[in-house]
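Of the protein chains in this complex, all but one are displayed in their positions.
In this document, chain identifiers A, B and C correspond to the written order of the chains, with residue numbering beginning at 1 in each.
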């Protein structure tokens, strides 16, 4: 490959009430880089780039795009060329067309997800050592996307073979087919994960926290100011990924994961860890069942060319959630 | 009152497989003071008395007795006299009759619970600063009993008026009747709590941990060795009591709470905090629903004279669990 | 005794720049109950009384008084009577004379320290579950005073025999004399500690934190806003008391301890733990040497009648700090 995708970069979400969203993400402990009447640019405490989460006020909640960073402008060019050669229609966005961002292009990926690539993002102050600004769950940085797609194995193979991702862990369902897959470019557990389900949909965006107590602090602060109903699942430990997790629903129902744990996956001899779908330790190492809504609800995604909602396809594997046998 | 009940002292539980129980409580991080073929004496890391939990091998799981410590032998005598004068039948156990324990007496309390009082317990080494022995959830000390009784208000009034307990927090149900009550002698949130339900039954025994991370470590260790199914509820934060909690079921289904949080309740002007039964923040500050089994299942208790199971009475207040409205 | 001293109540410190002090204590995570041109009333997050620390703007830094709470107005009266009968001159302050406080009296205690007793303090909102207000080290409540006195054994005996305190731990120096003593009324490690040194002086006021991470968060936040030079010692673990500690110097040099750990001391058979002065684990369980200033510097105290500084006496035991032999 003549291009290098570095990492998960940013997501653009549509929200229906920008003031409500601002209050929620501010409480969570994001840094607000800037904001105008219908946009909020958010980043984590250690991030030195303009934003990793962009919220836009629109009539309907949706995912506009998930976005990966590439190593250089040349990498961006090479990747665009490859995708077009493979028959994909891409849409360029020029420098300055999106605040804080350099040139970028978008397309609908192998699963129908709206995906963007960019190299340049404006630099801003890193707040890592301004501990006096730490609050809520003290969100440190964006970590990964988790997407529900109708054919996980297809996405899994494509991202590995065409984009150079590596698999850290995966789940097998019926006939040993891949039911879910965790893929990374940076040497962590994932930059993106795919789960079997009606898709394409965005299941959640994961943000990394500095320690387990930040997650507990996050619960306490959110509950104190009326967001207890927004805590959907957790805190708990995933068997798969070993993450200490918390799932929240923002005011539009977009799901945010707060996340601490992770391990180094950058070794060439790292062997992907396989889990059975019905292994009770997989979903939650501590044995708790996830609520149904966690398996069923997800954010709808847009077509990058038409801005229309993408129709979801039925999941290829029948079982849409694990059977708990505890 | 001419007697001083100091604190929650110990509990005696019947278990059906002493080896299984030993493995479980050892994994949890208790110190085993001593053990023989059909008894295990357990204590927390900071406890300087012989045991705070005694497990006896029997054919059926049950609570034999919950036990409070009084300030002196004279206090014990005065309390016995008072109870007999009030028409209660008490049963004396002489020094040495119970390993590690001095004189004690037992009776069936106002709720029909088997209750014991003692002053003397043998002293043993405190392990507080032998951190190399810390493991599992690093249990520090016994904190409280939680009992399901058919008439909470009756128990609440009796323990306050006759035994000198104070109420830290309580829950009201229908017609403003007391649905649950937290009562203490030591200046913490509770030594005993009563909940409305078919009773008398023991709901759980609470043990205090030194910090929130010990609770998370406890989950990880228990799950690693196959006890994930024993984790019934949590970790979470109770609104009522502000406790960071975890509920476990031991191999016989006895419920153990691991607990960190608490606050000082020793002020004469401390006003009991009132919660509505259906306030979603009460049960779980973070808004999670407790599983049905947590409300329905509890340990049966024995008659101190006959060793027969005590028949449960229907709960006086109809509603047996909160309605969650989140 | 016909009076019951409940606990450490409050301290009144003189500071030279009220704005500087306000900024410092606010950063630490205290709740400011109220403030005027030359006074700040501070309390911890779980405190339901008006204040536990009062700062008054004066020309010279000093301790005006340390103050204990008694159980009732009658206890206050009995205690005053006893002290007068014993030949002490006391000074009454009527209800309302001090903001938030009921009747109180002051006198110079056995060590020459300015000591106050009160029963009533106005009630205010407890902020325990307003986690959105938590910041800095998230100070929970006042815990204890530590005083440097010229004759520790005299103070130790007096507080035990005349005031009903109990000793949890103590240090012996030359000829097995008591070099330092930790005494409590509430069943924690201490309400007051005495250390051998030129006195009477206030060594520090200890505040209790909810967990070890709050202490680390406190360090990070303080350092972020320029208070690194105010961190005098720690974080570390004391062998004596098992406290996880941090010592800070406020803008006037008054020493504040942030503190997590503690254990239950309310048992009648609790035996005081004895430490040798030169046991390296005593001062710091992890073996660090404390800086000289920690042993040498302390806050001067006032005479309650004249408001003049009390002259310090030389320490009775010669050795004024431990010899480290590690």
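To be clear about the criterion, a residue touches a chain if its C-beta (ideal position, glycine included) is under 8 Å from a C-beta of that chain, and two chains touch if they have at least 3 such contacts.
Model, not experiment: these values are computed from the prediction.
Looking at the complex as a whole, the chain kept out of the display touches A, B, C. Note on the undisplayed chain: of the listed residues A:212, A:251 or A:322, the one touching it is A:212.
The missing chain, though absent from the display, is touched by one residue of A:2, A:72 or A:161; that residue is A:72.
For chain A, the residues touching the chain absent from view are 6-7, 46, 48-49, 69, 71-72, 119-120, 123, 128-129, 140-141, 186-187, 210-213, 239, 242, 260-261, 263-264, 266-271, 285.
Against the chain not shown here, chain C presents residues 212-213, 216, 219-220, 222-223, 228-229, 231, 235, 237, 244, 280-281, 284-288, 326. Counting over the whole complex, chain B has residues 27, 129-132, 134-135, 211, 213, 217, 220-221, 223-225 touching the chain that is not drawn.
Please note the rule applied: only the chains that are shown with their structure count from here on.
Closest chain to the protein centre (all Cα atoms averaged), using per-chain Cα means: B. Counting every residue number used by either copy at the chain B-chain C contact, over half are found in both chains.
Inter-chain spacing, taken between the CA centroids of chain A and chain C, is 50 Å.
Centre-to-centre separation of chain A and chain B, using mean CA positions: 44 Å. Among the residues of chain B, those in touch with two or more other chains are 212-213, 285.
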